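I have placed the structure first, in the form of structure tokens, so that the comments after it can refer back to it.
Removed: one protein chain of the complex. Kept in place: all other protein chains.
Naming follows writing order (A, B and C), and every chain is counted from residue 1.
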Amino acid sequence: MGNSVTAVDATALKAEFPLLATPRPDGRTLHYLDSAATSQKPQAVLDAMDAYYCETNANVHRGVYEMAAEATDRFEAGRTAAARLVNHPREGLVLAKNATEAINLVAWAWGTRTLREGDEILVTGMEHHSDIVPWQIVATITGAKVVFAPITPGGELDMDALQGLITERTRLVGVVHASNVLGTINPVAEIVTMAHAVGALALVDATQSVPHMPVDATAIDADFLVFTGHKLCGPTGIGCLAGRPSVLEAIEPFLGGGEMINDVTTEGSTWAEIPLKFEAGTPPIAEAVGLAAAIEFLEGIGLDRIRAHERELCVQMLAALDEVPGLTVLGPRDPDRRGAAFSWVMDDLHPHDIAQFLDSKNICVRAGHHCAKPLMRVLGTQATTRASGYLYTTEEDVLALRDALIECRSWFGVG
Amino acid sequence: MGNSVTAVDATALKAEFPLLATPRPDGRTLHYLDSAATSQKPQAVLDAMDAYYCETNANVHRGVYEMAAEATDRFEAGRTAAARLVNHPREGLVLAKNATEAINLVAWAWGTRTLREGDEILVTGMEHHSDIVPWQIVATITGAKVVFAPITPGGELDMDALQGLITERTRLVGVVHASNVLGTINPVAEIVTMAHAVGALALVDATQSVPHMPVDATAIDADFLVFTGHKLCGPTGIGCLAGRPSVLEAIEPFLGGGEMINDVTTEGSTWAEIPLKFEAGTPPIAEAVGLAAAIEFLEGIGLDRIRAHERELCVQMLAALDEVPGLTVLGPRDPDRRGAAFSWVMDDLHPHDIAQFLDSKNICVRAGHHCAKPLMRVLGTQATTRASGYLYTTEEDVLALRDALIECRSWFGVG
Amino acid sequence: MGGLDDLYQQLILDHYRNRRGRGRIDHASASVHEHNPVCGDECYLDILVLDDRLVEVRSDGDGCSISQAAASMLTEVAEGKRLEEALETVEHFRLMMHGEVEPDEDVLGDAIALEGVAKYPVRVKCALLSWLALRDAIAGYRETTAHGG
Partner (left out) sequence: MGGLDDLYQQLILDHYRNRRGRGRIDHASASVHEHNPVCGDECYLDILVLDDRLVEVRSDGDGCSISQAAASMLTEVAEGKRLEEALETVEHFRLMMHGEVEPDEDVLGDAIALEGVAKYPVRVKCALLSWLALRDAIAGYRETTAHGG
């Protein structure tokens, strides 16, 4: 795949991102290789939010005056864009504050009211804490159990073992689409089918896939698919839950307050239609406007072209990291089976020291457990160093990383 | 009170708010009288957020590289500012997505795990849905009961009745500091003392007070005090829970995910210290930066001066509304007992029609139930029209409203 | 104030001030009570059906001029129509409110004057309140008679 689509021109794209286009205070170029933590923002996104605040800032949904109607339109355009991005029906697109809240919504609203002792939630051994801890919390409350599906030494899901763990006790299967540590892309549609075969629900954490490749929620057919704004060129403060409308309709609400009601009396309340039923209080309005701008920006480039670019980046990155003595890359090596997040361990050097050294070269990478401590234990390490790319990452960034890593070894005297 | 402090110069202040400083597309002046729904934003707030995104955008708390440390500093400065604004210890200041989430945090994290059949949550008859519906939801789950304290015909709390309803069954008392419908300022410190006397917790919804007057959370001594960023010149997407640290420490977490953990294993997890224990996932980073800028802006002016200005506004507004035939203002008339939100009913004219007519004069007011349907029932109406002011509201705005209301009557032919 | 005049056409203000078909029906074939979540306005709608035809339509409740005028126009337009025809009329009105159809005066009668409401999303709910109540009332009627016989 990939080669029929022209990759993006990452160097040219940098110009659209003010943080990347401007030299650092010390005059040098920044090599931002931490997009799996959060992406940089194009000027168009900042402009859209500023325009919202300067032209039509008002609270949404109930204002009679024109400015409030215009604010509502711009806000709802964020929902429309998010639904379009993942090919999902609009009424199933709930706006949350981040991907983590979106998963917690499912865990609390559905889980606490439904799970019983003996029930199992199956998650994979490469989940982010956001798809582990909510289930542990709800399991503690309800008596259900969280089960972890093993991963192979190559950093992929063990599909046979996974199949074996999906039983009639399984009530929900949670799986990450693209691992934020290993880069691994998981066969989520297949896993959703396995979950549905036993009558379990399926949740796909698409936080690391939606920004980087075409993702079709309708084709994946999960009951819940989550992603987050700040990793796809959008602002902080907004995340998305793409839920199957019939399932969302059946679940009682989560957060209560303004917007999500139909009627409130001292005796009790009734709920608004989905998706508003799950959106209590003043929503992230400017953030939805920024999200729409980010999605238009990505669509203008083409998610398939971004994916093609990152496929090339995989080849460059693996070749570059292979040149560094004592370095072991984790996760799949096949660029068709992985995204642009690369974790490694290095003989005799701790990730903190590596990241600190790289920072002195204006290279931003992440060191630590990447919110995936269970996975770290499987990998037999406490921490890794991770470099992660995006549509604006260039071969120059990759080569700067390689050179700095080689220099790092001699600087710390580990040859 | 009030007269010793010089009120702000609202006309001059408008210049700092791009939306108010710029004429509308039709060239006319906007009279924005919907600040109780959301405030306008000064340029300084937009600049701070843009600067964050352009200079040091990175995910917070764990990044080794300098830009991530700088992002963390700017983010945490938002917390510091919010804590300072209400005179609350920093470690008790939890950042949520809005005030509604902050209340839900208490309801779900504390309520679902603690409340039992026979327990009562006491809220007042003038609460916003955000301080009603979360308790109704949690009551349904736990079997507890939500009790409503009555209000007087003058739109104030009936303190004797309230005292009578606080019993040994009461587990939490929820009270709004300033009503978003009536403007009424409630004696929250006194009510907190009454709650504590029976061993109940107290929650103060300070959403409509914190933006408008000095609020001292330490003096009020509530266990929880909430407010929201977008109503105090800050961005959407951020709200605050000022919780008593010892209480927050005792409560199990709410949302699970990244940031809020100490350790995660497949067997279970342990939690971070407060306040991070309650902040799962990527927080509203740019929003916290904007919040800090908003708070600095307000502090630069002086909350006491803003309050003095709004006190004057009360006098002007009541006088102006009194001139309109057939109009009845709801809530207290004493400017020392009310904030700058004014609701009214008008003979033979529906709030929607009033608001629509006012919009044609570029006057923005809100019409509806204002997320306080139980209060509407007590007031014997379905809906009111509400005009609400802030530090940038001028006498000119008030007079434009008066004139338009008078004209409105003849336009609709109701004399 | 072209916008305002456009929204509040004379015909609308006239129906608002002199509301037609206001009231309840004692032995209604079906009754519906709806409310507008935005403002809390309530709407009661009663229908009397004979031989698959709406012989009487009455509506009650308070509300803004748009919702009152819409209810008034509805009773005029709907009375005498066969149920299927009435449902088609409601659907035509609904599509007009969402700007998705060229409105037909022959179908809508006076209610065509409400076309301008479509530009005001919050007010669309006001206009639709009684019309959707009629849809629900017909559905409710059909359900009872289906079950009854």
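We adopt the following convention: contacts are C-beta pairs under 8 Å (C-beta built on N, C-alpha and C of every residue); 3 or more make two chains touch, one makes a residue touch a chain.
Treat the numbers as computed from the prediction; the structure is a model and nothing was measured.
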Item checked: Chain not shown, its touching partners among those shown -> A, B
Checklist line | Option from B:Thr193, B:Asn262 or B:Ser410 whose C-beta touches the chain left out | finding: B:Asn262
Notebook entry, point to check: Of B:Thr72, B:Asn104 or B:Thr282, which residue touches the hidden chain?
Noted result: B:Thr72
Item checked: Chain not shown, touching residues in subunit B -> 62-64, 68-69, 72-73, 261-263, 272
Checklist line | Touch list for subunit A against the chain that is not drawn | finding: 350-353, 356-357, 360, 367-369, 373, 376, 382-383, 412-413
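Definition applied: only the chains that are shown with their structure count from here on.
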Notebook entry, point to check: Centre-to-centre on C-alpha atoms, which chain is most distant from subunit C?
Noted result: A
Next item on the list: Determine which of the two chain pairs, B-C or A-C, is joined by the larger number of C-beta pairs in contact.
Entry: B-C
Next item on the list: Report the most central chain, judged by the distance from each chain's C-alpha mean to the global C-alpha mean.
Entry: B
Note to self: Centroid from C-alpha atoms only, then distance subunit A to subunit B, rounded to Å. What do you get?
What the structure shows: 31
Notebook entry, point to check: From the C-alpha centre of subunit A to that of subunit C, how far is it in Å?
Noted result: 46
Note to self: Among all residues of subunit A, which ones touch two or more of the remaining chains?
What the structure shows: 62-64, 68, 261, 263
Notebook entry, point to check: Residue numbers in subunit C touching 2 or more other chains?
Noted result: 38, 120, 122-123
